[in-house]
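Just dropping this structure here.
Every protein chain except one is present and positioned as in the full complex.
Up next, subunit A:
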């Protein structure tokens, strides 16, 4: 099937070359970090995790969101999702690989990464996160590849793929739950120390992931022969709507608990994010942008006439995606380190090298996604010709 990725239009090749250039650019930046150490990033003794770990966290959500297509299709026989299930699975594959690369970029001693396997430590959530992510990658790769292979031959997929799809559903929930547990069990980090963290993670993921998937479907519809039905897109848009409402609701629960109880430790991170703390307010504009975009997105999605207009829908989905990204891909991880153990505030500004590496990793993700989607489109085109 992989041979299909070698033949494409001029636009396809231009896109691949563009991604390759960013990847080389990012890889050069990574070599610089590899040689000089993490001191080249904006991270510090107080803010020990930065963009790498926050992007990892956000992308685990994108990976998990494939389940929002799989559950309606496999468990509720929602037939309109049939053609796009594989897009969800391949999006998960690309997203998990991106996650793993971000973890690798964040390591002070990347050449020792096998120590996690050589010295398995069940009391560390990070060990379990590695296990579930690896398992989820394999599940989606095997399921997607086999189903597409069967499609190509014009036969139905072997029965065991169905068993794997049933396993993949709770597995998807597990990857984001375990990722939330990385944070939710740490004493003294009050922004993270909350029982609703995993719920919030899943809600935000089930809004941002399908929003991205719809946008990808619309791009495929515009530039390729892969035409996702209006019904499928509308169904997914409804899922995005209610997931985003749940996400905002969960966030407001945090705000209530912090401010009604009036406990300084619980209020500090939220104050830092929305009004600034001790004169430090780098993230304030980002968080207010997120808040406005979240309500804008929900507003547009809730009104049926607007949601059905695909131009408006695209704006609404972009608003939801960016809002979720600002909240989880920026605010959540960084504000957990504010204030530090001594009630001081240290701010974090990513360095240019760090940003280049982040771009490079995302470019690798897009390249993998492009290759996988290209295979899907080519196989579908072929079967259309044959039947």
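Points worth noting:
Just so we're on the same page, a contact is a pair of C-beta atoms (placed from the backbone, for glycine too) under 8 Å apart; a residue touches a chain by one contact, two chains touch by 3 or more; residues count from 1.
Definition applied: contacts and distances are computed from a predicted model.
One subunit of the complex is not drawn; among "Putative spermidine/putrescine transport system permease protein", "4Fe-4S ferredoxin-type, iron-sulphur binding domain", "ABC-type quaternary amine transporter" or "Beta-ketoacyl synthase", its UniProt record names it "4Fe-4S ferredoxin-type, iron-sulphur binding domain". Of the listed residues A:32, A:46 or A:381, the one in contact with the hidden chain in the full complex is A:46.
Of the candidate positions A:21, A:75, A:163 or A:186, contact with the unshown chain belongs to A:186. Only one of the listed residues, A:1, A:126, A:173 or A:238, touches the absent chain: A:126.
Taking the complete complex into account, A:336 is the one of A:72, A:336 or A:350 that touches the chain left out. The set of subunit A residues touching the chain not shown comprises 36-39, 43-46, 48-49, 103, 106-110, 112-113, 115-116, 118-119, 121, 123-127, 130, 182-183, 186-189, 264-265, 336-337, 340-344, 346.
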